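The complex is shown incomplete by one protein chain, all other protein chains being positioned as in the whole.
Chain lettering (A and B) follows the sequence in which the chains are written, and residue indices restart at 1 in each chain.
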Amino acid sequence: MRSRCPPAIVLAVNILSLYMIYIWAPPEKLLGDSYRVLFIHTPSAWVCYLAFAITFISSILYLRTGNLRWDLYAASSSVLGILFSTITLITGSIWAKLAWGLYWNWDPRETATLILLLAYLGYVSFRMSISTRDRRARVSAVLGILLFISVPLSYFSAVLWVTLHPMPLLPSVGFRLGVEPPILLALVVSMLGITLLFVWMFYLTLRIYGLVDGVEGYVERR
Amino acid sequence: MKQKNGLGRIVSFLADVWEILLKDLRLEIRRKYEIHSVLIFALLSNLLFAFAIGPSNPNVREFAPAVLWMSILFISMLCFATVFVREVDKGTLDGLRLAPISAQAVLTGKTLYTFVLMSLGAVLIVPSSMIILNYTFNSDGLLVVFVLALGILDLSIVGSTVSSLTMYSESRGLMIPSLSLPLIPGTLIPSILATGKLAAGATLDAVLPEIQLNLGYLLLVSAALGITFEYVLYD
Partner (left out) sequence: MRLSNVSKKYESRFGLRNVSFTVDEHEIFGLAGPNGAGKSTLIKILATLTKPTGGKVTIAGYDVLRQPRLVKGLIGVSLHNSLLYDELTGMENLTYYLRLHGCRDREEAKDLVFHKSSLFGIEDRLEDPVGNLSSGMRKRLDIIRAAIHNPRLLLLDEPLSELDSEGLEYFRRFLRSAREYSTVIFSTHSLEVVEEISSRVCILKMGELAELRYPEK
């Protein structure tokens, strides 16, 4: 992750994936063009879980090693996680509106992702409220671990909740997307594109946060 | 000197937990106004929810478990605010840090203290909401108590942990709701569901999934804290 990820490659893959998403992939039989939002939704969802998992693993590594670099990783990826989970939720609701007629369906995954987003918003504001760097790193690492293990718990509770309160508006047979080879290929490419975008943004965020830390240290020394 | 193994270690762990719990309860009793405000708040929140639903709403029974747990959640926020922050404010936290006991004993003691305080509130809320919202539990009384206690215990462990985290934050108590609420749905939803079923007269089998979820929650969170809590307590 420390090695440079040349922006040119990221850009090229993403332009290719945009082309495949919007032009190359054929319209879907039932939904026409509107299904294309899934090409953004699915990769964003994957990336937001990836980001929060990085925060989780970095938190563990920070507690084990005490190396502040891991804290930088945790902080940077939590912010990106927030960004991508927001995108996931927005594109998800657009898709839900198109497929099922409602923006919000209390789908367990949807619900768990929303709780996750709120949790990490709390995490970020918690970080901002502690000024001593070591202390902030240590305590927020514990929080980072706790938040992540609460995800499956929220998810299973939501499953239980939804099975008890079925949405009356939902068709009992779930809508299934006919996965044709071109659609699958476009999805793979956009997965790759958004993942690369994430890696690049992660690298940039790391640098920015590193610089901010450096500047803060310098100001204190003065 | 405490260098024991096996049983001896468990016994001294429990004794430490007991000391901390006893000390906190004693402090709480000497400071009656705090219990008073928790209990008054419990009744008021109950009443406010009833106002929000309306007196003759035909679905009032369906709302009952939600109202009950929301009221418990409300008082829990009050209880969480004092758990560790008070030790910091009074400068006595170093006393806990200096004691030759495990960090887990401190957390367990604090969790049980929160549990007792919240249970006290629940003892008031449950009957009052039964009267105001006109519902009864048609299940085994013991099962009802168990489900309520398990739910409150889950809330207590999350709450005392969050309270311990926020003692380092410059905004202290303000952070407690925004940190604890996202952690809570995993236990609150099963608690509400199980309570609703019990009000309708469910048996143990019917509420087993909820109980399992809440037990799983307790185990998972305590396991994570068993490993990490010393990083929180010791600066």
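To be clear about the criterion, a residue touches a chain if its C-beta (ideal position, glycine included) is under 8 Å from a C-beta of that chain, and two chains touch if they have at least 3 such contacts.
Everything numeric here is computed off the predicted structure, so don't read it as measured data.
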Exercise. Quickly run down the residues of subunit B that touch the omitted chain.
Key: 1-2, 12, 15-16, 19, 23, 26-27, 30-31, 90-92, 94-95, 97-102, 234-235
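Note that in this section only the chains that are shown with their structure count from here on.
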Self-check item: Complex contacts: residues of subunit A adjacent to subunit B
Solution: 63, 115-116, 118-119, 121-123, 125-126, 129-131, 135-136, 138-139, 141-143, 145-147, 149-150, 153-154, 156-158, 160-161, 164
Quiz item: For subunit B, which residues are in contact with subunit A within the complex?
Solution: 161, 165-166, 168-171, 175, 178-179, 181-183, 185-190, 193, 209-210, 213, 216-217, 220-221, 224-225, 228-229, 231-232, 235
